[in-house]
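A single structure is presented below for examination.
For this view, one protein chain was removed and the others were kept in their places.
Chain naming follows the written order as A, B, C, D and E, and within any one chain the residues start at number 1.
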Amino acid sequence: MSTSLSYTLVITGAPWSSQAAQTSLAFARAVITAGHRLDRVFLYGDGVHLASALSAPPSDEPHWPQQWSEFLSEHQIPGIACIASALRRGLVDEREQARYELSAHNLRAPFQIAGLGEWVDSTLTSDRVLYFHGSA
Amino acid sequence: MSTSLSYTLVITGAPWSSQAAQTSLAFARAVITAGHRLDRVFLYGDGVHLASALSAPPSDEPHWPQQWSEFLSEHQIPGIACIASALRRGLVDEREQARYELSAHNLRAPFQIAGLGEWVDSTLTSDRVLYFHGSA
Amino acid sequence: MTTLIVIDQAPYGTWVGREALDMAFSLAAFDQPAALLFIGAGVAWLRRAQNAAGIGQKTLEKNLSAAPLFGIEQLFAEQTACERFLPDPDSRVKGITMAGSVNHLLEQYDHVVFAG
Amino acid sequence: MTTLIVIDQAPYGTWVGREALDMAFSLAAFDQPAALLFIGAGVAWLRRAQNAAGIGQKTLEKNLSAAPLFGIEQLFAEQTACERFLPDPDSRVKGITMAGSVNHLLEQYDHVVFAG
Amino acid sequence: MSPALHPGTLHILNKAPGHSRFITCLANLTNQDTLVLTENAVLAASDADTKLPEGTVALGADIEARGLSDAMPVEKQIDHQQLVRLTEQYARIISW
Partner (left out) sequence: MSPALHPGTLHILNKAPGHSRFITCLANLTNQDTLVLTENAVLAASDADTKLPEGTVALGADIEARGLSDAMPVEKQIDHQQLVRLTEQYARIISW
């Protein structure tokens, strides 16, 4: 049938503010099912909250950060939170915790923190770059 | 001149997504300057991100969570983050960290976590309740 | 002290409407008079036969139907918005009061609140 | 690979426009062709004499003026939006290209991106 | 002794022209009401498509941030202190 393509998904809407985490995950699963490759998931703006290790939704509701991180781990897809967005919004890994002398770190594995250069790379190397914004 | 009034401010817009943190802080300072009382600041929805202890904005930019927490401490004003909003969005204190077996806590002092009952109380006891929403 | 909670955003795509409902139910739980007003795309909350399981959310139509039981006094809907988004009266949940004039309604409450 | 970053939100009240600028500057920093298009209330970014010190933010007019220096190829603005929000041409920053037809412009770029 | 309260509503609007809540707010003002523009709503001062009611005021800091000082008469630009004074005078305040 069709040739296999490579995708990058950019998520800018936060979970529990927008539907972006859910819509993007359903789409990501369909990308894999269709035999395509997911090069990278890039969290930008409010989207970085998807990488929080401390979200604790009610137990009868889907846990989007957990579901997304399991999906990334299972398929070995890099999940990147934009560093400028993440630092302002209080999402930090151990390295940034140390650098800014903060009391804790809260980045959920396997998400990593990196710069917009990762997004630029996606625009150059992925066949498709799709964006998942909030709808407010 | 005018009689002294009591105010509650409800902040629903997140810092670094909206202007709500800044506008509300300037208003809060003016409330105190005018000789009024601030009963409570209530963070709801995306507004709970104002209580993050881990925000690390660039050093040449205002640090809204820090400025707000200093203002609250200086004037001994209770700052409450709505528990339902906070848990979903990954804002937890030590107690919630323990209850949900999370890896860290990230609530900035003097903010506290409590329920919507605090807001209901404000609607009953404060002379004025003002809301600071995002503008998206 | 009467409070009118206003919902102007469509369901599920954002969280604001849901948080508005939580505010209304909280007031009711503390025996405080509360009513809901749906305007603009917010009237889509009032459509029957919602089923949000496929998008991983709770269907909130039931919560609305239960509103009177929990002490929420009234559900108002902007008439022009209903004519636009829910023209068939059978497509609407039961127990809605049509509001022909929104500003007239706003004047009747001590507090008028958007959730975000 | 050409990218058009679109800004449709007013400055300062939300962060989206600023994050859109960061995207454009990033592309330019990696020597990738990038242009900016301002539409709707987003054209307010293009007004002269902004001063955001009083609201605790950086004034971004300077960043826009520096855009060509940093390799951003063009600043486009929707003509009808400019007529609505910036009717006096003297009120606009320099170096803007008016776009009479937005969809014609969208077709000329490989990537068309909103920041949020 | 409390001063007499204004019978109308104080509307505080922070959405840009074109936003659905901006449109709804302007459509529901009455003659007794006062409109305060804050944040992105101050763009209304230069919006050819918006007719603002007579007594409308706007936060000066937001006007200045957006380069609109010439578009709004100085006497209609208020600071936060004046905004607090307005909130003293109105029992009903709606934040749009």
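Just a few scattered comments:
The rule we apply is simple: a residue touches a chain if its C-beta (ideal position, glycine included) is under 8 Å from a C-beta of that chain, and two chains touch if they have at least 3 such contacts.
Being a predicted model, the structure only gives us computed values, none of them experimental.
For the chain left out of this panel, the touching residue among A:His36, A:His49 or A:Arg89 is A:His36.
Within the whole complex, the absent chain has one touching residue among C:Thr2, C:Gln32 or C:Gln57, and that is C:Gln57. Where chain D meets the omitted chain, the residues involved are 8, 39-41, 102-103, 106-107, 109-112, 114. For chain A, the residues touching the absent chain in the complete assembly are 2-3, 5, 7, 19, 23, 26-27, 29-31, 33-34, 36, 128, 130-133, 135. Listed by residue number, the positions of chain E touching the unshown chain are 18-20.
Convention: only the chains that are shown with their structure count from here on.
Listed here as common contacts of chain C and chain E: B.
If you take chain D and chain E together, the chains in touch with both are B. Comparing the CA-atom centres of all chains against that of chain C, the greatest distance is found for D.
Set against one another, A-C and B-E show the most C-beta pairs in contact at B-E. Centre-to-centre separation between chain A and chain D, using Cα means, comes to 26 Å. Chain centres here are Cα averages; for chain C and chain D they lie 38 Å apart. Residue positions 9-10, 12-16, 55, 57 of chain D are each in touch with at least two other chains. Residues of chain A in contact with at least two other chains: 16-17, 45-46, 134, 136. Shown are all chain pairs that touch, namely A-B, A-C, A-D, B-C, B-D, B-E, C-E, D-E.
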